[in-house]
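Every protein chain of the complex appears in place save one, which is left out.
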Amino acid sequence: MLNSKINRRNLLASAAAGGVATFMGPWAHNRVLAQGAAKPIMIGTTTDASGQYANSGADERRGILMAIEEANARGGILGRKLVSTHIDTETTPATGSRVAERMIQQEKCGFLLGGVHSGVANAISQVAQKYGVIYFNTNSSSPTEAGQNCHRVKFVWDGNGTNFAKAAIKNSINAFGGTFVLLTNDYVWGHDTARTTKKQIAEFGGKVLEEILIPQGTRDFTAALIKIQQLKPSIVAAAIGGDDQKALRQQVAQLGMGNKPVWLNNQQDWPDVYGLPADNLFGVFGTTWYHELTLPSVKEFVEKYKKMYPNEVIKVPGNVFYNGYMAARELFAAIERAGTTNNIAVIKALEGHVMKAGDRMQHYDAMIDAKTHQVQQTIYLATANPRPKDKDDLFALLAQAEPKDVIDLDAPAACKLESYEATPTFDA
Amino acid sequence: MQSILPHLINGLTLGLLFALIALGFTLIVGVMEVINLAHGSLFALGAYFALTTISGGPLAATEFGQWWLTFPLGTRYVVAAIVGPLLAGLVGAFLEICLRPTYGKASLYGLLLTFGAALVLEESIRLVWGAGEQNLRTPGPITGAVLIGGMIFSTYKVYAAAFAIFAILCVWLFLEKTPYGAIIKAGAHDSEMVRALGYDLGRLRLFVFGFGAALAGLAGVVMAPIWGLRPHIGLDVVIPAFLIIVIGGVGSFWGAVIASLLVGLSVGLTGAFVPAWSMVSMYILLILIVGFRARGLLGRKSALEN
Partner (left out) sequence: MNLSDIPPKGGSPFTLPMAAFLMLLLLAPFLVARFGLYHYLAIEIAIWIIFAMGFNLLFGYTGLHSFGHGAYLGIGAYAFGLFQHNVSTSLWGGLGAALLAAMVAGGFVALFLSHRRGIYFALLSIAFGQIFWFSSIKLHRVTGGEDGLLGIPRPPLQIGNVAVTLADNRIFYWFVAALAALVVIGLWRVVNSPFGRVLQAIRQNEMRARFVGYDVWRWKWLAFTISATFAGLAGALLAMAQNSAYPDVMSLHQSGLVVMMVLVGGGLVNFWGPILGVLLYFLAREVLGSLTETWLLWYGLMFVVMVMVRPEGLAGLIGTAARREAPAPPARIVETTP
């Protein structure tokens, strides 16, 4: 938070002092900041502050800022301070494109971090690739991000729909039975996720009774729920995202259909579920991290969050914050390993890098896939906690899957990274 | 093989809820010939005010707040269902005052002003209540499911649909059977004459707009437990309300109600048989009907056509 405040205050001060005569004031702040001994490293947080993912965007931004503050407290990276700027990407791809242009061209950002909506992440990464600026997609869980839409400069930090489906399907067939109804949001992410799910169901001997397509923007699910009640599947595998999912959640809870049949949902992002009553958290869902994991240094991490963000509505860190924080921290570590901010050197330092389980506060070591640039990590399956120890203790973790068991095997074939030579050289 | 009956019932229920959503919009369009694009934001505002009323909001820590929170959820819910719409109505009344300079000009200006107001209200909600999803809790007795003919229905939705019928009838009775209604309707047809008869047209408009806004807020309170609540929910509301008005015909109360039922049926039935097309079905319905009947089902001539 600190960095952005300094930044904003500078903006305000120069704007106020400038007046008409020096109208260029507000835009010239970078150069003012850049006059220090060592040029700071500019970090652009391309997170959503409005639109559908405003809440998640704010959360991942908090994570990124905490990592930046930690790095600055240690004296910066390569002796250079980190300075962050933020521009709202509005959960709108076209805005993401423009923001990326501005971040790179005007704010002189060397690295861009943040993204929840896959369309926005794509838009940013296209611009970033054009300039050779490294971009971290922190929280978009669309399989296409590390598949057909991968880029040499883009790294994907969240588990995706495929990972979650792979973690969930086999276990569920064994535990609950093999007849499925698929509820699929009728757009790219929904279809991609459903495809993996169907493949997994077939592989482990399950049967799909019907796939119900749900158009984006649906607010009433009664027709689909009536059908589910008529078809009586043992499991409903839902790939419903965004606001549609929130409406679905309400209606399933109302009908008391949350337990029977069993619902397999995709990832539930912490900012989306925080503060909701337990019966809204129906079914089994995935996550990459939970603040009640009994692993070393999790407690300290949670305390740190509470100390830094005492007045936030969200009282404990969740997966979205975690992804933002981890991505930023690993970026700084990679710059230090490379010993330079040259983009190609940093990319090479990231590719194939193994992150120890202990450092990441997960059960298994994670690895940045050199072929797809996706972080292959532990996937947790969770459900609503029937015996919460406090009001933040929403999840009960059921199982954790090793990265190698949930890896998206189709991704390397779909992903064609640009060559190093075709990626413009860029030094922050 | 699935039967069509539960989907018919579902479609009608949905239609009634759509009618409730569009009620305030219909009233303001019909009487004042203003397209209130802030309708959705007022809808959200009503629900957010109700939410704060139930939880005690900033007063929760005070003595009054503690006393208030000792009441059972049911009581607080009923009070919230009155307070929320009332406050939304007040905001609506204020909006009407802002609208005054646009009277007598092209109808476009009212529409644009309310479009701007919708932006402002939505951003304000985000500032005050945050961008996250909120949950409006319903009391125990009206949650859960009922089985009708072996088919599962949400208890709450059944109550909500019944309430929608009640609200529609109340508004209709108010317009048809009370002197206020008569004046309002007269005001819609011939404002000069109403003024000449000595009625204060300014106050009348203030009241109608406030009433329409309160109805929007009321719909918000009723719908929030079904749709969830977030700052940008307004767009989910304005678009169906719009469609309903056009299909039903501007200025016709029953046209709007019939249009709501048609929209509900089309969404419900397509949702059952060709679910991928359930959202577009509304628009196709609109084009089909307005393609053949220029003024919708029961529309009359309106200044808005100019």
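We just call them A and B in the order they show up, numbering each chain from 1.
Quick note on the criterion: a residue touches a chain if its C-beta (ideal position, glycine included) is under 8 Å from a C-beta of that chain, and two chains touch if they have at least 3 such contacts.
Note that this is a predicted model, so its numbers are computed, not measured.
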*In the intact complex, which of the depicted chains does the undisplayed chain touch?*
A, B
*Selected from A:40, A:63 or A:93 as touching the chain missing from the view*: A:93
*Just name the one of B:4, B:120, B:162 or B:182 that touches the chain not displayed here.*
B:120
*asked:* Can you say which of A:102, A:195 or A:304 touches the chain missing from this structure?
replied: A:102
*asked:* Take the complete complex as the reference. Which residues in chain A touch the chain that isn't displayed?
replied: 8, 11-12, 15, 23-24, 26-28, 30-31, 49-50, 87-88, 92-94, 97-98, 101-102, 104-106, 117-119, 122-123, 126-127, 130, 142, 144, 149, 186-189, 191, 215-217
*Which chain B residues touch the hidden chain?*
33, 35, 98, 101-102, 104-109, 111-113, 115-120, 123-124, 126-127, 235, 239, 242-243, 245-246, 250, 276, 279-280, 283-284, 286-287, 290-291, 294-296, 302-306
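The rule we apply is simple: only the chains that are shown with their structure count from here on.
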*Show which residues of chain B lie in contact with chain A when the two form their complex.*
2, 6-7, 10, 13-14, 126, 130-135, 137, 143-145, 151-157, 225-228, 230-232, 236, 267-269, 271-272, 275-280
*Residues on chain A engaged by chain B in the complex (per definition of touch)*: 50-52, 54-55, 58, 186, 212-220, 222-227, 229-230, 243, 246-247, 249-251, 254-257, 271-272, 274-277, 280, 313
